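For this depiction, one protein chain was excluded, whereas all remaining protein chains were kept in their positions.
By written order: A, B and C. Residues from 1 in each chain.
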Amino acid sequence: MCRWLAYSGSPLLLEEFLYKPQFSLVNQSLHSRLGVEPTNGDGFGVGWYGVDGSITPATFRGVGPAWGDQNLREIAAHISSPLFLAHIRASTGTPVQHTNSHPFRHDRWLWVHNGAIRDFPLLKRELVLAVEPDLYPFIAGSTDSEVMFYLALTFGLREDPVVAVQRMVGFVEATGRRQGVQYPIQMSVATTDGERLWAFRYSSEGNSRSLFFSTDVTALRQLHPEVEALHHLSDEARLIVSEPLGELVGAWQPVPESTYGIVQKGPDVLAPFRPIEP
Amino acid sequence: MCRWLAYSGSPLLLEEFLYKPQFSLVNQSLHSRLGVEPTNGDGFGVGWYGVDGSITPATFRGVGPAWGDQNLREIAAHISSPLFLAHIRASTGTPVQHTNSHPFRHDRWLWVHNGAIRDFPLLKRELVLAVEPDLYPFIAGSTDSEVMFYLALTFGLREDPVVAVQRMVGFVEATGRRQGVQYPIQMSVATTDGERLWAFRYSSEGNSRSLFFSTDVTALRQLHPEVEALHHLSDEARLIVSEPLGELVGAWQPVPESTYGIVQKGPDVLAPFRPIEP
Amino acid sequence: MCRWLAYSGSPLLLEEFLYKPQFSLVNQSLHSRLGVEPTNGDGFGVGWYGVDGSITPATFRGVGPAWGDQNLREIAAHISSPLFLAHIRASTGTPVQHTNSHPFRHDRWLWVHNGAIRDFPLLKRELVLAVEPDLYPFIAGSTDSEVMFYLALTFGLREDPVVAVQRMVGFVEATGRRQGVQYPIQMSVATTDGERLWAFRYSSEGNSRSLFFSTDVTALRQLHPEVEALHHLSDEARLIVSEPLGELVGAWQPVPESTYGIVQKGPDVLAPFRPIEP
Partner (left out) sequence: MCRWLAYSGSPLLLEEFLYKPQFSLVNQSLHSRLGVEPTNGDGFGVGWYGVDGSITPATFRGVGPAWGDQNLREIAAHISSPLFLAHIRASTGTPVQHTNSHPFRHDRWLWVHNGAIRDFPLLKRELVLAVEPDLYPFIAGSTDSEVMFYLALTFGLREDPVVAVQRMVGFVEATGRRQGVQYPIQMSVATTDGERLWAFRYSSEGNSRSLFFSTDVTALRQLHPEVEALHHLSDEARLIVSEPLGELVGAWQPVPESTYGIVQKGPDVLAPFRPIEP
């Protein structure tokens, strides 16, 4: 499986969450506490939107372990962003290669995923065939995560992200069950268009990978006095993480089972996630 | 495009052809003389059958330039084989990654390709859909070359290699032309099951990449006095190459346009290659 | 050998010179016209100072060929800088690894080099011993270029760069000649502290690798109408390159043999370079 985090708020150096907290994302690449495996050493990536308001996000993705990557450390120390996703990978079988590292990008959209489509080799052909032919050539790697992204795009991610992801999950579940897969999907997902940030926690078996969010910046500041930058963040800053970045797990808000959230200007949203069958 | 070589004969250290001749394959990675580009620095690979008669070949594939790879040098200096393929890659657009380096392998079969399917992003979906569903999950990379291999397997490579490759080419051409691609395919291909070796030279425009073979070992010995091992080779040893390994180009036999060859026990074959339309 | 460029002026996206010109630096990685070799595929790197005035530059360095690196393309398209160095490497024997890719950094200083210390394995021990013991542990790689940098730091790069480089060259030449090396050093070097930019062209044999600079922005604009950003540059913008980025070679100013230059606020400097013997 994998670990990821998503941040939205005042522009911040990537390293503030990738390196500085006690259980930073890069620390989790070697010592994840809540993951299926402690080690997430099969590649990594960050995707960020610029402070200059450019529409297309940048990505930097690597194939080695995050913990030893000098370029990631350099970039994290020099790039500020008001909205970024970061991901560390533990492969569930597909090769460790640049095109399989998250985040995946299409136009202005980014996508990170923790989890798996079960028996993916068995289901892959049918799933890939359902991707809109115009989108098909953009599939560059071989992961289940990227196929989920292109299915969501096919089902309208750019128009109605929640419905699109619900349709994608419903389609994967229907396809899997036809092939005799009992629990076809396990996922925590974040996606963003550069303005809003959606997070999803769901699994066919109702026992999803952990997902947490920071309720308000005051709590984050108390959690991470070592991260000086937090003292300058606006109140709207939000962080969503696979697992808490510090000891005080209780100060983080768990995303409930089968739930999605939206981080946006104005009130955030937290609501039930229900797959839509085809 | 790319460069490759295929050898069949008495067991030989890989380095005899990968490193020792003046214009060895590794030399061609930096200084190809007949290729579309002088540089073939986008990965490499070797596939070899053991001296012990084991059925499944081994592969060693890398993503950096062959000229600087220390592991390739080590392996080439220590592994002997009676039948091996080697390939250096110049990408025509798909990513440089392990799963895109040749040779591709399926069961006991190996496959290397120089050339391209033109407008591959446009044609890829239709081509991939034609791969037998049982074979589909084995496609690990994203190249046109690998799709050609799995189409050939779908069309019966394991039963009748020549017909299978003729049907594959016919299918790619028909698909391409339906999409308005004038000259859909350009190729020199080698494939082997560990016993026989097939080579193909063909392009839709009738202007195919160069391909040469050594007529007999005596000529090879004269061409490469610097390769001491050649003096110990049996008379059946054959070498097929994208471009000659030495200055004496004339001493090599060019494979004619639209032709295939078979290297095998008993007389070799050289015959016209004619695509079979679906 | 290698190729490099150095830019100082109004903040500019790295891609403006790394990718956009006809003979951009990345193009030169595959098709150098003036280099010893056309191919510079043994790693690459960029070092840049931020637009926010932070003192320590960032570096991003890779070990594959620049032409195929997706991360370099991303970074170049999203990072602006008023002062940056970029380098593509053709190894003269030392391994292709992250610690051997340029630019090298120490504190606020960056260093790129094209050329070689001849018979470096023979001279290395004596040269390395002359590096100040406090600086010794910072030598991370195994190239002659990095040893030259640490020798220059030892000889006072941070106080008087021109004298320090002249002493470094004098020391290398004296050491080499003691060991019977006729022409011990060949170099074009750029170094910077984030405020000024020094460039050096010198070789023991008086036949140094090419080096050019742009005299004024007007000329650059005429040379590269395809680089839209040049129209917004201030008049102080300067570019120094191993080889011109476009066809109009004549519009670039060659740095004379045995010469150094300084790009700085106020009038630039161009003066004779004379090694100082120890």
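The rule is simple: contacts are C-beta pairs under 8 Å (C-beta built on N, C-alpha and C of every residue); 3 or more make two chains touch, one makes a residue touch a chain.
This is a predicted model, so every value here is computed, not measured.
Undergrad: Name every displayed chain that the left-out chain is in contact with.
TA: Spelled out, the missing chain touches these shown chains: A, B, C.
Undergrad: From the list C:133, C:180 or C:206, which touches the chain that is not on show?
TA: Residue touching the chain left out of view: C:133.
Undergrad: In terms of residues, what is the contact footprint of the unshown chain on chain C?
TA: Considering the whole complex, chain C reaches the absent chain at 95, 97-99, 121-122, 124-125, 128-129, 133, 136-137, 140-142.
Undergrad: I need the residue numbers on chain A that touch the omitted chain, in ascending order.
TA: 30, 37-39, 41-42, 63-65, 68, 70, 91, 95-96
Undergrad: Which parts of chain B face the unshown chain closely enough to count as touching?
TA: So the residues of chain B touching the missing chain come out as 50, 54, 58-62, 70-71, 74-75, 77-79, 98.
Assume only the chains that are shown with their structure count from here on.
Undergrad: Which chains, if any, touch chain A and chain B both?
TA: Chains touching both chain A and chain B: C.
Undergrad: Chain A and chain C share one sequence, so how far apart are they rotationally when you fit their Cα atoms? Give it in degrees, rounded to a multiple of 5.
TA: C-alpha superposition angle, chain A on chain C: 180 degrees.
Undergrad: Quick check on chain B against chain C: do more than half of the interface residue numbers occur in both copies, making it same, or fewer, making it different?
TA: same
Undergrad: How many Å are there between the centre of chain B and the centre of chain C, using C-alpha atoms for each centre?
TA: That gives a centre separation of 40 Å.
Undergrad: Can you tell me which residues of chain C touch two or more of the remaining chains?
TA: Only 70 qualify.
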